[in-house]
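Of the protein chains in this complex, one is absent; all others appear in place.
Chain nomenclature is as follows: A and B, assigned in order of appearance, with residue numbering initiated at 1 for each chain independently.
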Amino acid sequence: MKKVTLFLLLFSVTFLYAKRIEVCKNCEILTIKKAMELAEDGDEIFIKKGIYKENDIEVNKAVTISGEKGTIIDGGFISGVLHITSDNFVLKNIKIINVGVSYTKDFAAVKVVKCKNFIIENIELNQIFFGILIEKSHYGKIIGNKLSSTAKDEANSGNGIHIWHSSNMIVDSNEVFGMRDGIYFEFVTESKIHNNRSHHNVRYGLHFMFSNNDTYYNNEFKNNGAGVAVMFSKFITMYQNKFLNNWGSASYGLLLKEIYDTQIYDNLFQENTIGIKGEGCTRINYKNNTFLRNGWAIKIAGACYTNVFEKNDFMHNSLDLAYNTKVNDNKFENNHWSEYTGYDLDKDGVGDIPYRPVKLFSYIVNRTPEALVLLRSLFVDIINFSEKVSPVFTPDDLMDKKPIMNKINDRF
Amino acid sequence: MLKILKYSFYDLMRSRWSYVYFLFYLLLGFVLLFLNNDVNKAVITLMNIIIVLTPLIGTIFGVMYYYNSREFTELLLAQPINRKKIFMGQFLGISISLTLSLVLGLGIPFMLYGLFKSTAIFNFGLLLVVGSFLNFIFVALSYNIALSTENKIKGFGYAILMWLFLAVIYDGVFLISLVMFDEYPLDKFSLIATMFNPIDLSRILILLKLDISALLGYTGAVFRKFFGTNLGMMLSMSILILWVLIPVVRMNLKLKNKDF
Partner (left out) sequence: MIDFKNLHKKFGKLVVLNGLDLNIKEGGIFAILGPNGSGKTTLIKCLLGMVIPNEGSIAYKGKSVLRKWDYRNDLNYLPQIANFPPNLTVVELIEMVKNLRPKQSYEQDLIKLFGLTDSLQKKLGNLSGGTKQKVNIVLTFMFDSNLIILDEPTNGLDPIALIHLKELILREKAKGKTILITTHIMSFVDEMADEIVFILDGKIYFKGSVDALKKQTNNDNLEHAIANLIAKQYA
């Protein structure tokens, strides 16, 4: 018993005497590497402002590394910069620039391997290959960082926040642009991604695969090369996100591929080539989303079962829905469609005749994509009208039986 | 020619139908802007209307004016004026007065709405330019038909058929051939087929500016490459100009041996 008390006492003493090591141009300690050699668990390393040309710094002790305005670590385009392998570390208020580019190694500004309980906060990364690269770690927080680069093509660029085989991560209030993928998750579970802005990335704003039980909310994904891709995952919740301006011949607001048991609600899809593209999606609820001025609001490619589209607003999309399979047991109900031309005689706010979101033209375009050159031609309007009156080609059970007359969601 | 133009123009500017046409666009502009509150969306809706309506109105006005002023034209023909100038004056008079109805009718509400601060100004400008071209093209085409057809009813019928062909039937044949031959590469074909119809050409020009090219996939890339650059824009404008010039040249050739 006494031994234990003594141990605890000793422990707290060491804790009390945790050192603060300062690094600067005129200090005793000139480099971060030197500081790391001297540091012990629990120490704080404070890097005063100035440019430090260092790379491959091993951080293998539970330290707090922080800086002030003007603290810059310059990797000189050689390799990675910080390589962290310790639990319980904190990294904040530092700017890291010029990470080396490699086709074989994942050089990162901050690489975290097998860590727990860490915080990366208010870090600015510029001219980087990978930004924050996290492997096999748990309980980490990545908050308020700004990551940017000037990626031109996919081969020469890395991802912003890249997390692999981890769990219980929080990614909050970061801004990522000019990378390959803004935020990349692979095998990441039980995590939350919120308040982030990911824009102008070469490929995806957000890209995740095999990542179950994650929650994404209040993020903005704008002007990314291909939008957002979500694949091979289940039990996902996505709400209050904005998917904006993802224009391009192979772009979408949100690509869903092999997704199960997912809730997608209160999101805004605006001016994307395809708002949502779904392939092999099952048991997904789309509720209270707004689809505004997209090329196609929704494109369902195949093998989708038990999807429910409810209380969404479909406003001014060039084509509301493209559907190249059977309707299966997917349901459209109580949505608002700006193209709806029906009436509401009993004034209950619900249109008295059903709305068919798949037009004949949309069906033809699915078969012959070149036919799209005739979009908005009078002839197309005429055939759409005749198909509406008596459906021949389009699935006649695909309809919203109770379309809502007025816009439902006023969040946006 | 300017004198004839001036009088044809005044004559039309005072006709009830010019006012109706002008008021129609004015009302349309106001309704679209103040109900819609979205300039971009209004431009798309306007495009749908302009692409069908300006050719139709141009055709009808052209044919009607020709047949209704036949006797007056005879009076002019007896005056010491070159007959080419008489008809060019009338053609320009109709085209300009229709264009003015279009530009003012839509321009006023958009100006009041504060278009100049909006980013849509370029798209709107393009819409007006294309609409004006359609006016000139279809007045010229309908004048050609009227010059070649003595019978008023027949001429009117042919003119409407011409409009129907270019506005609807052409696209139908176009669509059917796209679906029939969909195993062949169709981008070049689509591009050329668009050139041969001023309505399609105008539609594509506006749609590409409204960034629908992204929807077109590979074909879109070809179209974008063609129309998206300044050269492509110049080229398609030149084709629209050709669409005005060829009927005008034919009109003048026809006039050489035409008996009144």
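Basically, contacts are C-beta pairs under 8 Å (C-beta built on N, C-alpha and C of every residue); 3 or more make two chains touch, one makes a residue touch a chain.
Please read these numbers as outputs of a predicted model, since none were measured by experiment.
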| item | value |
| --- | --- |
| Chains shown that the absent chain touches, full complex | B |
| Per the touch definition above, residue among B:119, B:230 or B:257 touching the missing chain | B:257 |
| Among B:35, B:75 or B:153, residue touching the chain not depicted | B:75 |
| Touching residues on chain B - with respect to the absent chain | 3-4, 7-8, 10-12, 14-15, 69-72, 74-83, 256-260 |
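Basically, only the chains that are shown with their structure count from here on.
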| item | value |
| --- | --- |
| Separation of chain A from chain B, taking each centre as the mean of its C-alpha atoms, in whole Å | 47 |
| Residue ranges of chain A touching chain B (in the complex, touch as defined) | 247-251, 273, 293, 295-296, 316, 318, 364, 367-382 |
| Chain A contact footprint on chain B (complex, rising order) | 38, 40-41, 44, 47-48, 51-52, 167-172, 174-175, 178-179, 182, 186-187, 190, 194, 199-200, 203-204, 207, 211-212, 214-221, 223 |
